[in-house]
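Only one protein chain is missing; all other protein chains are in place.
Each chain carries a letter (A and B) given by its place in the written order, and its residues are counted from 1.
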Amino acid sequence: MTAIVPQLEARNIVKIFGTLKANDDVSLTVMPGEIHAFLGENGAGKSTLVKMIYGALQPTSGQFIWDGKDITVRNPAEARKLGIGMVFQHFSLFEALTVAENIALAIDGAFDLAALAKRIRQVSADYGLPVDPDAVVGDLSVGERQRIEILRCLLQNPKLLIMDEPTSVLTPQEADQLFVVLKRLASEGCAVLYISHRLEEVKGLCSAATILRHGKVVASVDPRTETAASLARLMVGAEVHSVKHTDTTQRGRERLILKNLSHVGDGAFSVSLKNISLSIAAGEVVAIAGVAGNGQGELFDALSGEEILKDPAMLVADGVPIGWRGINARRKAGMAFVAEERLGHGAVPNLALSTNMVLTRHADDTEISKRGLVNNAKAILAKERIVKNYDVRKGKADPEARALSGGNLQKFVMGRELDRNPGILIVNQPTWGVDAGATAAIRQALVDLSRAGSAVLIISQDLDEIFEVADRIAVISRGQLSEAKPASTLTREAIGLLMAGAHEEASHAA
Amino acid sequence: MEIFLTLLTIVMTAATPLLLAALGETVTERSGVLNLGVEGMMIMGAVGGFGGAYLSGNPWVGVFFSIVGGMFMALLFGILTLQLLANQVATGLALTLLGLGLSALLGESFVGQPGVKLPTVSGIDPLIPFSIIMVGVVSWLLFRSKAGLIIRAVGNSHASAHALGYNVIAVRFCCVLFGGAMSGLAGGYLSLVYTPQWVENMSAGKGWIALALVVFASWLPLRVLAGAYLFGTISILSFVFQAMSLGIPSQLLSSLPYIGTILALVVISGNKALTRRNTPASLGQPFVPDR
Partner (left out) sequence: MRLEKRAERSVKMAIASPFIALALTVVSAALIFAMRGDNPFYALYVYFIEPLTALWTVEQVLVKAAPLVLIGAGLAVAYRANVWNIGAEGQLTAGAICAGAIPILFPTWQSPLTLLSMLVMGIVGGMAWGAIPAYLRNRFHANEILTSLMLVYVVQLFLDWLVRGPWRDPQGFNFPKSITFSDWQLLPYLTSGIHAGVIISLLVALALGFVMTRTLKGFEITVTGHSLRAARFSGFSEKHTVMFCMLLSGGLAGLAGAIEISSVVGQLQPQISPGYGFAAIIVAFLGRLNPIGAIFAGLLLALSYIGGEAVQTALQIPDKITRVIQGILLFYVLACDTLILYRFTSGAKA
């Protein structure tokens, strides 16, 4: 019996950025035809390693071995030539260009868009990944965009396909379709390096797993013989805290009511909201699930008052119709908002934390701002309070927002709103890109706030998160919201169907 | 008929510098770089062109040095914005202020000297057909070639282009230099054809009008051509009216191109659908390769 040569071997890879060791002696072996999971928390160094494999970064020391031979991948073009394909988490697509143009940019050889379009049609039919080569990417859904990324790799007959968190943007059903494609590729001999932190899907899909923590490999295991809990322990390095719930048996008074809320988006790619109705009572957490790009951002803007509604009665807070009021009037009415994008929306990257305090507090916090003046000293004190109460870790006393890690900045923008003790809190993607410790703290804070009598609405793409904190769940799809149902009565499959639009009004009846 | 032909020649002569500069800037902006220093590159091209022709006696030497003048300024712009990551708007303004000053200093001894004119065939100088050919070349480059696809890709999303392994800075530098060469040539046209002499500040805002033309044309070379000839027509209207001596103040006529530019910007920019489709998404954004 001849030994099979590994498709890719990474030996003792070290990557240093300034003072940070992003990868510390990382070794990993991927066999042909193997779907190999690469697990780790945000910031563990997974992306750094795959960027080095793809030639986008160079290792400080260590060696890559490809098909038994030592290699140096100087740039992505070389990686593609070797047969390494990569599907990025934040897609590397060009919205203004067509599908065929996007693919042509990643393919060497003669420049013939017509011939390429033909090949795209062929391969997409072959693998069951339907796309139109002439469509402009900006008009396509997230799922379709991912297909383009995958097709872009497939057209180069890859020997290794790197997938960076591919299912975070898909419905459970779409994810299942993706797994079929990946398994077929593996059966054809292609190796897949699969980056994820979704442990259940890794258990079902992968036959090997390498786990990274703080830049170091902590274990190489067979995920099929592990439990999700044991994998999580390896990833986080400690017992994962689960959120403590006291189930509410009685709903309090309705604090926030959305009544037939409709809003027409004005951007070319924005989603219009159609007849959204929902009510959230004191003491409960309601979650809105959905695939990215189905109107979550637009709904958040409509609720926060960044977009003013057509009819004041579309949004009622504590009995007051406030659809016509702007964001600061809504804040004065006891509402608080945490935006999805921390840098550039919820906080200004290049301004100090204390200055960022003023951002959401100047309207209703007379300590910080009165009669058109800003009290910088009081803003610093308030910042200190939040840093202490919500365990925000930072280097300097008053750093710029961008200097904080994702988790710490999220704790800060969350704390900034919780500190006001809001009657109604609306949070978009509460723990997106946040490490496990901060995630647990944030989720607990959301539940605690609701149990103290506030109404909490979260908009999230993360089903694990939703099942962990929500009392009731609704699903948004193409700007329409399903009826909110108690979390205990819903399954992942049911939510997946709703994500795909099972509740939508038939716009053109057959 | 003859007067019509004469008028047409005048229109073409007025339109050509705008066309050359705007074509260059179209390529620059398609790659995602906003170079507001067209005026500065143009005036350096004008002084380079005049000086080269005057000192050598050969207008083609002038053409060469007009290109050199524009590219020199573009090089400064590229180093500052692409390598030192300076603010593109501010650097563009700096380019204009420096170009106006430097050209005045360099051209000190040229004032009042007779210029050397490019040869013409029945009123048509060689740069007129060249500029029209360049419309086709730039169109082909941007929309039919792999190089153009890369330029548009870099201008649409430099992060994605970088992730795919393209050298964003190098692509942009080439486009900035091309823009500089074209703007310099446009300046040379002013001092070698339009008014073959050296006058301080002789570009008189034409670089800014060329910038507006790029927006007006929504970054499409064929529309740049149409826009340049439209503006050429507006700017010679003042001569026509003056010749007709209707008693309209000459200052009002001279301000027509500027007012026309504002109106054109208003009409086009107000049309969201038209601008959104073609505006390079990363226009003016500095690119820093991440780790």
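Note that a residue touches a chain if its C-beta (ideal position, glycine included) is under 8 Å from a C-beta of that chain, and two chains touch if they have at least 3 such contacts.
Note that this is a predicted model, so its numbers are computed, not measured.
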item	value
Full-complex contact with the absent chain, from B:35, B:157, B:235 or B:261	B:261
Which residue of B:120, B:269 or B:285 touches the chain not shown here	B:269
Residue of B:15, B:46, B:153 or B:211 touching the missing chain in the full complex	B:211
Candidate in contact with the missing chain, chosen from B:8, B:75 or B:102	B:102
Contact with the hidden chain (one of A:327, A:382, A:409 or A:426)	A:327
Residues belonging to subunit B that touch the chain removed from view	36, 76, 80, 83-87, 89-91, 93-94, 97-102, 104-105, 108, 204-205, 208-209, 211-212, 215, 249, 251-252, 254-255, 258-259, 261-262, 265-267, 269-270, 272, 275, 288, 291
Touching residues on subunit A - with respect to the absent chain	17-18, 57-58, 304-306, 326-328, 331, 337, 339, 341, 344-351, 355, 358-360, 362-363, 369, 372-374, 376, 395-396, 399-400, 402-403
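One rule holds for everything that comes next: only the chains that are shown with their structure count from here on.
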item	value
Subunit A - residues contacting subunit B, complex	17, 48, 55-57, 75-77, 79-80, 88, 90-97, 101, 104-106, 111, 268
Touching residues (chain side subunit B, partner subunit A) in the complex	145-146, 149-150, 152-153, 156-157, 159-166, 272-273, 276-278, 280-281, 291
